[in-house]
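In what follows, a structure is listed as structure tokens, so that the remarks can point back to it.
All protein chains but one are shown in place.
The letters A, B and C name the chains in turn, as written, and every chain counts its residues from 1.
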Amino acid sequence: MDSVEFRPERSQYVYTFGGADPVKRVRPGTLLTLWSEDAFNHAITSVNDVASQVIDFRYLNPQTGPFYVEGAEPGDTLAIHVVDLVPARSWGASAAIPFFGGMTSTDRTALLQQALPEATWVYEVDTAARTVGFQARFGDFEVALPLEPMLGTVGVAPAGHEVRSSLVPERFGGNMDTPEIKAGTTVFLGVNVEGALFSIGDGHYRQGEGEACGTAVEGAMNSTILVDLIKGRAPLWPRLETDDYWMIVGSSRPMEDSWRIAQLEMIRWFGELFDLHEMDAYQLLSQVAEAPIANVVDPNYSVVVKVRKSLFPAAHAFDGMHRDLRSRAATR
Amino acid sequence: MDSVEFRPERSQYVYTFGGADPVKRVRPGTLLTLWSEDAFNHAITSVNDVASQVIDFRYLNPQTGPFYVEGAEPGDTLAIHVVDLVPARSWGASAAIPFFGGMTSTDRTALLQQALPEATWVYEVDTAARTVGFQARFGDFEVALPLEPMLGTVGVAPAGHEVRSSLVPERFGGNMDTPEIKAGTTVFLGVNVEGALFSIGDGHYRQGEGEACGTAVEGAMNSTILVDLIKGRAPLWPRLETDDYWMIVGSSRPMEDSWRIAQLEMIRWFGELFDLHEMDAYQLLSQVAEAPIANVVDPNYSVVVKVRKSLFPAAHAFDGMHRDLRSRAATR
Amino acid sequence: MDSVEFRPERSQYVYTFGGADPVKRVRPGTLLTLWSEDAFNHAITSVNDVASQVIDFRYLNPQTGPFYVEGAEPGDTLAIHVVDLVPARSWGASAAIPFFGGMTSTDRTALLQQALPEATWVYEVDTAARTVGFQARFGDFEVALPLEPMLGTVGVAPAGHEVRSSLVPERFGGNMDTPEIKAGTTVFLGVNVEGALFSIGDGHYRQGEGEACGTAVEGAMNSTILVDLIKGRAPLWPRLETDDYWMIVGSSRPMEDSWRIAQLEMIRWFGELFDLHEMDAYQLLSQVAEAPIANVVDPNYSVVVKVRKSLFPAAHAFDGMHRDLRSRAATR
Partner (left out) sequence: MDSVEFRPERSQYVYTFGGADPVKRVRPGTLLTLWSEDAFNHAITSVNDVASQVIDFRYLNPQTGPFYVEGAEPGDTLAIHVVDLVPARSWGASAAIPFFGGMTSTDRTALLQQALPEATWVYEVDTAARTVGFQARFGDFEVALPLEPMLGTVGVAPAGHEVRSSLVPERFGGNMDTPEIKAGTTVFLGVNVEGALFSIGDGHYRQGEGEACGTAVEGAMNSTILVDLIKGRAPLWPRLETDDYWMIVGSSRPMEDSWRIAQLEMIRWFGELFDLHEMDAYQLLSQVAEAPIANVVDPNYSVVVKVRKSLFPAAHAFDGMHRDLRSRAATR
């Protein structure tokens, strides 16, 4: 198995999907060991660091990449399997940023009210207990929460020569901010440009569904990724697979459109998996789909539609690529 | 324990929250054994029954009730504990209804396109296996799905002298269509009128999150309900509690507003439960909340925000009412 | 011409559409001279009256009516022609109410931010100059604005036995809050119950499109209304006609759905008026329709789609009812 290690210099951080030259070329089947900076660009290191004072908002959510996948052409499908995610620091941070987040007016839901109070929370990682520690900033409450590392961002270059901020979730993946992208998950993305130009970043030591305040327990991450290529068969929207679930991530506004996108793509996927008429798939999914919200804070809101595999006969999406990647990862 | 059995005559079915005289007066602490008709008003009994031909759309989602709870006054909190739900028929039905559902234009998302094809699916209940059987209508696919009975509708009379269709989810509960309302769940609703005037209905033998096509596996239901009253402390929006979760159901449009409503009410609830400042609660929930969509098909869309109790120290919402109802139900 | 004068006692104010007994029976063709209280229920009479302290929020937007129109049956069309609107007081008032309005979080767009500052503005009516006077509350700016009286609310009883707050715009008309309902406008509403049970209220001495802060220059109003009945032909949504325009008012959330509703109803109306295929009507309206927003502050947002008659050959909606009402009003 080919393998690549990469830890970008600060000057190599990338803040967009598309628009950046590849940092490396990799062959399909390569195992990547990657380090990524936190979404704050390491600007926050203590509870005394107030977002509006220390963050340079032009440089948020730095990506590690992009990687040029050899042979990848528009219309192909990139399979990005998350083998392992390990926090790269002993603490993560979250912040209430003025006019950013789900429970405040924003530049889009633009209102006249004053900003919420700013505050920063730092969560210590307890590696042995596998927890992150919450400490109230306006009181004494403390609680240790399970460490559940995930990647907020996995994406490829957009279509149509667009270049999008790394804060955006879209068809090309990007900042989907769903806890479903964790060790054991395979992300299938349609390729839009030669080489696909994928990147990852935005490590979260844990995140609730919705990512209410706009920031998770943000932290630098060591990610082990196994990447592969399927010729053709590009899905319209990101498809995810684990041992237990098939999933779609839809991203748009208003949030019902994110759901509609994910639901329609799942109807199509179920048509492929089980040779179902779309009205039968629509009916069946009405009774079995789960629909957790991913984020309500990014430029597009993301919703996951997911189906538990155990309810259904065995089916092999993309010719069993996920299972294959799992087994290759296990024997690395 | 007081107990009441009630199976409405067809003439007693009620199609609104508010606007109907109570069918019975019950004391707080009463165990009710209730039968409810299915949401189609029993108009669909085979796959040959096409919704647009057999349904009288003025009479959908018949409610069993309303019940006048003695002593209930505006500002009080009604606790409706679902003890048990048992399908009252050996089959349930679901239908694709023209211009109704999440993947079609509707009277609101009003477009020029033709309606989707109509179709009806009938699911046989296998009581031994505890499954309902899906059979494709446009192919041969079959699959047995777990029987997971729930109530689509639990509500009280609205405030402000309004009378709302039983298809509406709102502050008063109503047609929330969330799989979270199942045996073991307590629903807390603010009382708006003397006697509260609660009703239930819309039994589902199972439902996916989102209720994509607009109808679950609809079926007549035998419900065992334990009702109690908390003086004052009316929540602004429906709160749910199980042994494992605290939950809020927000209902509005667009769907991000449903989430915002539920998230804000949960921030307030967490403030009460753990004496947390709202900025600390906001932060904490950002990392722990789950956010499954309930429905994307009703006049308001419903979103659940829920938190797993095991992550937190013990806390006793409404002075432990849920635990108390559980134990009373267990010893009935 | 039959004529009726009615000024309700305070005890006769009605705060809902539906759910109230008629105050009078009128025959089609009757001229009504009506007085209506302002939307604040006369709670605000000076700039020192702060909304949250003086308003009883259970009793907002009092309606004058409902009137039972003899012969009106479900499926019929009520034509309500506004002959004249004259301010009934020498001043009107507007207020910034906490968590109400378009530029603040609300009970639906529920956020954590603090309320905006409260303030009340009183506008003196200059009858001779036909102006209302704005005076800044936080500075010295003054400007006289044209007096342009309109009715915020014209509605009938809803379908399906619903009763809705007088703050709601919907299919039944209601609180549409559009400046298009002024002297010279005919409002066509589908009848849902015997007698139609229409009411009017919410006089505005002037209002901008959007009604941004949630309140116009609110004032008691003397309204002269000519009512008539068309058997059958109920429009799905409110249709308006003036000498210059055909208009539809759509009301829902999100606001694109309000527009879609109005646009679809106008496509249908154009099909009737000019015997156009719906694709031709869709195309033609794409090039000629105007689309002013009515309100972004009520429980549903309202959007008007309107078409200038002078662009088209003469056409006689509802057999020329508007023109007929105009001429009858002129000769009263």
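Keep this in mind: a residue touches a chain if its C-beta (ideal position, glycine included) is under 8 Å from a C-beta of that chain, and two chains touch if they have at least 3 such contacts.
What you see is a predicted model, and the numbers here were worked out from it, not measured in a lab.
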Shown chains touched by the chain that is not drawn here: A, B, C
Candidate in contact with the missing chain, chosen from C:Ala43, C:Leu60, C:Leu116 or C:Leu226: C:Leu116
Candidate in contact with the missing chain, chosen from A:Ala39, A:Ala93 or A:Leu264: A:Leu264
Sole contact to the chain not displayed, among A:His81, A:Arg253 or A:Arg326: A:Arg253
Residue touching the undisplayed chain, where the options are C:Ser46, C:Ser90 or C:Gln283: C:Gln283
On subunit B, residues whose C-beta touches the chain left out of the figure: 103-105, 109-116, 254
Touching residues (missing chain, whole complex) on subunit A: 15-16, 18-19, 58, 107-112, 160-165, 250, 252-254, 257, 260-261, 263-265, 267, 278-279, 282
Residues in subunit C touching the chain absent from view: 94, 96, 102-103, 116-117, 119, 121, 132, 134, 136-139, 141, 143, 145-146, 206-217, 253-256, 259-260, 263-264, 267, 274-277, 279-280, 282-293, 296, 301, 303, 305, 311-313
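One rule holds for everything that comes next: only the chains that are shown with their structure count from here on.
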Equivalent-chain rotation between subunit C and subunit A, CA atoms, steps of 5 degrees: 180
Geometric centre distance via CA averages, subunit C-subunit B, whole Å: 35
Centroid spacing, where centroids are CA-atom means, of subunit A and subunit B in whole angstrom: 32
Per-residue overlap in subunit A, given as positions that touch at least 2 other chains: 103, 116, 254
